[in-house]
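Only a single protein chain was left out; the remaining protein chains are all shown in position.
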Amino acid sequence: MRRTTYTVIGVLVLCVMLFPVYWMVNASLQPSGNTLTAGFLPLHPTFSGYARALDEQGGNLVTSMIIAAGTVVLSLAIATPCAYALSQFRSRWVSIGLLAILISQMIPGIVIANALYTAYERIGLLNSIPGLIVANCSSGIPFAILILRSFMLSLPPSLVEAARVDGAGLFRAFVAIVLPISKNSLITAGLFSFLFSWSDFLFALTLTTKGGVRPVTLGIYQYLGTQVQNWNAVMATAVLSAIPAIVLLVAAQKYIAAGAIGGAVK
Amino acid sequence: MGMVTLTRTTVAGREKVRGRRHRGESLTKVLFVLPAAVAMVALFGYPVVKNLLMSLQDYGLKTFFTGAAPWVGLKNYSTVVTDKLFSDAMLNTALFTVGSIAFQFAIGLGLALFFHKKFPLSGVLRSLLLLPWLLPLIVSSATWRSILEQDNGILNRTLLKLHLIGDPVPWLNSPSVALIAVIGVNIWIGIPFNVTLLYSGLAEIPDELYEAGQLDGATGWRSFWYITWPNLRAVASVLLMLGVVYTIKVLDIILGLTGGGPANATQTLATQSYEKSFIDFKFGQGAALSNILIAISFVFAIFYLRGTRRAVDE
Partner (left out) sequence: MISKRIAAALAGATTVSLLLVACGDNGGGQSSASGDSVKSLTVLDYYNNDPDKSLVQKGLDSCASQLGITIQRETVPGDTLIQKVLQQASSKTLPDVLMLDNPDVQQIAATGALAPLNDMGLSGDGVIKGMVDATSYDGKLYGLAPVTNTIALFYNKDMLAEAGVQPPKTWEELKAAAKKLTKPGRYGMAFNANATYEGSWQFLPAMWTNGGDETDLTSPQVAEALQLWVDLVKSGSASKSVINWTQGDVKDQFVAGKAAMMINGPWQIPALQKTPNVKWDVVTFPLNKPDQTPVAPLGGEAWTVPLNKDQAKQQKAGDFVKCLNSDENELAWAKARFTIPTKTALLDQYVKEVPSMKAFTEQVKTARARTGKLGDKWPDAAKVIYQAIQLALTGKASAQDAFKQASGG
């Protein structure tokens, strides 16, 4: 098949998969966010939702960005050495460590959020960006460890041994050899840490008590009250907040190159 | 004996380390794991222990205010297991999990293989697939509710126009169809996750392997079975493992679409746990249910660990 045929198929697949996203954009252009009378195309678009969203949510977007970026950095920094250890070191503690990490993924988020609230309240980390970064790392770190480890399992130990024979310490070998080779998995793990943090609502709600620090997932709720819901502003905010994030994602994915390990073994 | 000649630029500290290589090395190894271990204990230690204790207590609204939670042992567990909704919730959880994962993984793998072929825009298209993950769940479930609406939803309208169905399908209104609808939405949410991870795994497999295989006549299906799959196994198994763990505790999608209804047709153990804790305020029972969920995930985790340990030893 010609290359461009694949592209066409790819676009069709995307259309099917992303139809709900399109529908959401459609709703954001309806006057009341009411899609009951909406056709396939928004023939009489109104941008009032976008005007409100831009006006009111800009700061929240920046907050979300900072928190997400912080989560990625902190999660990867902590998870990568640990993932390497759990994949290459031989020890009976490896199974225990893995089991503990897996169990942590089974805990309902709300249990963690409540526990963190009590702790943060005492140490004064409520309403703070570092506090939210640490909280989001509770989703980022275990996941990153598991994913990175599964990639690092296929790392030939001979690579690192070669570096150590040349005189490098364990940590130096790790930084110089392992990290560059693991670029693909680092980006993937970082990507999901970003996504978990970006879409987090539970910690944002639980760990803030005033309006000062407010990620965009929480900001959306100012359009969803007990009695009145303003769906077109909600949808507009969701669309707007997706844009900078998708730009980052496209950029990050370009770095996932093929066959990084193959060259190094030679 | 394999020792390289020291140059003058060698840092003095390194000489010391090399002298005591073994002891220093153990310390370094521990330091690799220490930050993560501290983080895990700090973030998860207290909640895990508290959840366990709570399931053995009569923890109600009053407890939050007075701190009093009488010990009831395993009574919460026996109450939730004999609840009339428990067996339905168990069955629904099993169907939901198996149904979601089977299709998410299969479709994810198919799409990953598809995007692995190099064609123009493949990178951009692949990234755009992650768009659903950028939307808050409340927006996704509201959008899907609108799409699946029996009378006016765009899905039924389209299917009717294309004459694929005669009557509007009661996606969220019929107890028999609702679970399928909810599984469908969950599959939609899970596909980008599967595609991205599997694609990364595929990208790791060196082209040389395929080239060498081609020389031996392994193309198409055989190249997948003998080259792709064995190299993908590590990523695939962690993906399936996490898939089970995450799917079993899915809550927001089900609550957003059907609230557990209609007539409890989409109640799972996770929604029941939430309901018992945050609607009935019987936190002890809610904790008991979530511990049962954890136990089920635990069983899968053991299988995963056995499989992955064998892989390391190979």
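Every chain is named by a letter (A and B) in the order it is written, and numbering of its residues begins at 1.
Methods note: a contact is a pair of C-beta atoms (placed from the backbone, for glycine too) under 8 Å apart; a residue touches a chain by one contact, two chains touch by 3 or more.
The structure displayed is predicted, hence computed values, not measured ones.
Here one chain is not drawn; of B:L61, B:L74, B:L91 or B:I165, the residue touching it is B:L61.
For the options B:G123, B:G184, B:G213 or B:G261, the residue in contact with the chain missing from this view is B:G261.
Mapped onto subunit A, the footprint of the missing chain covers residues 31-32, 34, 36-37, 92-93, 95-96, 100, 114, 117-119, 121-123, 205-206, 209-210, 221-230. Counting the whole complex, the residues of subunit B in touch with the unshown chain are 41-42, 45-46, 48-50, 61-62, 64-67, 84, 145, 149-152, 170, 172-175, 258-264, 278-281.
In the analysis below, only the chains that are shown with their structure count from here on.
Interface of subunit B with subunit A (complex): residues 2, 4, 14, 17-18, 25, 28-29, 31-33, 35-37, 39-40, 43-44, 46-48, 50-51, 111, 114-115, 117-140, 142-144, 146-147, 149, 152, 154, 188, 191-193, 196-197, 199-201, 203-209, 231, 234-235, 237-238, 241-242, 245-246, 248-249, 251, 270, 273-274, 277-278, 287, 290, 293-294, 297-298, 301, 304-305, 308-309, 311-312. In the complex of the two chains, the subunit A residues touching subunit B come out as 3-4, 6-7, 9-11, 13-14, 17-18, 20-21, 23-24, 27, 35-38, 40, 77-79, 81-82, 84-87, 89, 95, 97-108, 110-112, 114-116, 119, 134-135, 137-138, 141-143, 145-147, 149-151, 153-154, 165-167, 169-171, 174, 184-185, 187-188, 191-192, 195, 198-199, 201, 217, 220, 224, 231, 234-235, 238, 241-242, 245-246, 249-250, 252-254, 256-262.
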